[in-house]
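Heads up, one of the protein chains got dropped from this complex, but the rest are sitting where they should.
The chains carry the letters A and B, assigned in the order they are written, with residues numbered from 1 in each.
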Amino acid sequence: MTTEATAPDETVPRRARRPRRAPAAEPGPPVQAGSDWSTWSTYDRAELGFRNHWYPAVWAHEVGRKPVPVTIAGEKVVLVRDDRTGAIKGLHDRCPHRGVPLSLGRRQFPGTISCPYHGWTYDLENGRLAAVITDGPDSPICGKVSVATYPVEERLGLVFVYIGELREDGTPPPVEDDIPAELTENTLVLGGRNEIRDGNWRFAAENGFDEGHAKYLHNTALWRLFKVMPTWNKTRIVERDGWLIRVQDEVHWEAEFPGVGRFSNKRWWKRMPLPDRPGKNGDANPVIAALDLPGFVSIRLPGILRVAYPQFIHYEWYVPVDADHVRYVQLMVRFETGWKAAAFKARYLTAIRWLFHGQFTAQDAWMVDVMDSPPERLYRPDLSLTAWRKHIEDADVVVQTVGGRGH
Amino acid sequence: MTTEATAPDETVPRRARRPRRAPAAEPGPPVQAGSDWSTWSTYDRAELGFRNHWYPAVWAHEVGRKPVPVTIAGEKVVLVRDDRTGAIKGLHDRCPHRGVPLSLGRRQFPGTISCPYHGWTYDLENGRLAAVITDGPDSPICGKVSVATYPVEERLGLVFVYIGELREDGTPPPVEDDIPAELTENTLVLGGRNEIRDGNWRFAAENGFDEGHAKYLHNTALWRLFKVMPTWNKTRIVERDGWLIRVQDEVHWEAEFPGVGRFSNKRWWKRMPLPDRPGKNGDANPVIAALDLPGFVSIRLPGILRVAYPQFIHYEWYVPVDADHVRYVQLMVRFETGWKAAAFKARYLTAIRWLFHGQFTAQDAWMVDVMDSPPERLYRPDLSLTAWRKHIEDADVVVQTVGGRGH
Partner (left out) sequence: MTTEATAPDETVPRRARRPRRAPAAEPGPPVQAGSDWSTWSTYDRAELGFRNHWYPAVWAHEVGRKPVPVTIAGEKVVLVRDDRTGAIKGLHDRCPHRGVPLSLGRRQFPGTISCPYHGWTYDLENGRLAAVITDGPDSPICGKVSVATYPVEERLGLVFVYIGELREDGTPPPVEDDIPAELTENTLVLGGRNEIRDGNWRFAAENGFDEGHAKYLHNTALWRLFKVMPTWNKTRIVERDGWLIRVQDEVHWEAEFPGVGRFSNKRWWKRMPLPDRPGKNGDANPVIAALDLPGFVSIRLPGILRVAYPQFIHYEWYVPVDADHVRYVQLMVRFETGWKAAAFKARYLTAIRWLFHGQFTAQDAWMVDVMDSPPERLYRPDLSLTAWRKHIEDADVVVQTVGGRGH
């Protein structure tokens, strides 16, 4: 028989990788568990994340004279460095005149940005329309129009942008509210990656805190040559200081599955079990030891993951872009100075960046992209997911909706 | 005058090439004939084909250890060869846990497939969840979850998959019910092509059985150097053994069209007219002669075309993929053995494959792609189409809808 390679099915349009929303309540039979996320109604609506939080956007060194457009929680923001003060400013990225993005505009006069179309010129400090070039100095519209401004802070080499309402005194809450305290209170050295990935931010966050997948999915990652992982655990979730922490009550390095076969994550060249609490070794870094964490992995609002090792901590931010994209910021942090910091930096650049922040988390990106849930059928280790969903359900959050400030 | 090549209109988005459905019945004036397909209401709804039928998918030799995803009648199926038995198995291509396609998974344990995300491991035989690597041997979910399985058979070098309900005894109907009998009852040699094309399966099937187009559209095909066709015919449709057969009562090789001109399909180097019933020549192949077909072209459910020549038969399967794509399987069959079979094979590979299964049917693919109907204005030779639509309307079929098994 003569044959030919069959055309692959990729011509079939891919299903949108976005959690399906529970439909508006209607009289009818009760919904089957797992068929949607109506059990977590706040979470279900939070496809764009939460208001009244600071989110990291691009690296601070990327913002200069040239305007940089970013989208955070569905809001379009233009970031630009004020040439008078050196501070980064954030404005709503839309000229109210005809809707042209200000990020396409010109930096012609100090402390302003001008729309490229008609020269509507906005003060970076307060967003007020300061001049309209094509309407002369007596333009009656000046002072009557302004674009929304966004509070901006630089921390950890990143631009943090505040999305939400100001407090009664006209200021946003401190950016430190949305950064793990150990990162603002200690000297540190870090390396990181910052990219936009396909998929909703909730899938990325769930994947991060997921108790189950790392031990199987990442089994093939080169990083696992250096970091052993169990085959399966018994786990509890503990809440402390706003963090949910995964605590391992049992750790199993290998197992025999009846009728199926044996699976082992042991590595003969590595010592195991790992210490069950990061920072409890005698040789642990003092900052990490001081955290006194009961488990390796923790998560907190608005979507920050912390994976603590004895000598360094890995952080991930899941920043909602739009319903189908997430900004994924990875930081690897060591609390050292001097030659130890320099050695870590070298190790980051030559290994960690490629093995952990590269191949390893690219496997996560792959799953976040192909996941299609709900419907879903949760299993025992998913207590980490349901704890996180319930944590949000019980939290004092304001769900971001299209139509927030700047819309 | 100075000019420049005008940008072509291709920037204008193409209209979807899918038959328009009749809207839900509403009070109002009667619908004009041809404005939609409401005359054939079953057919109108059958954009995904029919349940309770066997459909060919990929070539059997393409399925090995590596999972192969296919979509049949809107259902996503993963095909994989069971290393214990050598048989091909079909499972719904979606892990119930978080919706990851099983076709991305690993073949780690004999007779199973594992979801790449958390190692949910399914028995290929019955779809039952046999182990969950990341939840240990005592995982309470094992045995409580399964994915749908699909009956699979290998015939004619193809993988046939059954879409629909099992019979009361838990088995599907025999695959032979959906394969022309002469193909399962005789020794044969075949060559073929198997590809996914744009357009709904009904357009492809109508194009195949269409009495009118071949004589004009394919006028420019090289294959026509060897096979002459009339300019126009008078035709009847006869039903026999579940097949609709086109019978030619009049054959006209050329014609003078008043006020327009002369059109001829005669070829001086070919004898004509052709015998009006395939297999009636003294030198016809005995299997084909035994079919005693009153015409060259026939069609049957669930979408199989047969074009009989005295020495060989060409078959086409129109397998619904989704509403906009059709799997188009072409087979050219000769009922011979020994050197005659070898000679046919050589002829297939050097000529038929490129001229008939290549350029000739690519013209059909072109029309199926650009067709945009209804509305439509049928003409006399379209009695072949209306007979086919009415045949389906009167048949005992179950229309496939999104939400069939596996959804």
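Just so it is clear, a contact is a pair of C-beta atoms (placed from the backbone, for glycine too) under 8 Å apart; a residue touches a chain by one contact, two chains touch by 3 or more.
The structure presented is a predicted model; accordingly, all values stated were derived computationally and were not measured.
Enquirer: Looking at the whole complex, which of A:19, A:164 or A:192 touches the chain that is not displayed?
Expert: Going through A:19, A:164 or A:192 one by one, A:192 is the residue touching the chain not shown.
Enquirer: Which is it among B:252, B:267, B:280 or B:340 that touches the chain not included here?
Expert: Of these options, the touching residue for the absent chain is B:252.
Enquirer: Touching the absent chain in the whole complex: find that residue among A:48, A:73, A:88 or A:132.
Expert: A:132
Enquirer: Which residues does chain B use to touch the chain missing from this display?
Expert: 1-9, 11-13, 212-213, 215-217, 231-232, 252, 255-261, 263, 367, 370-381
Enquirer: List the residues of chain A that touch the chain left out of this view.
Expert: Within chain A, the residues that touch the unshown chain are 58-59, 61-62, 69-71, 94, 96-101, 104, 108-110, 112, 114, 116-121, 130-137, 139-141, 145, 156-157, 189-196, 198, 321-322, 324-325, 345, 348-349, 353.
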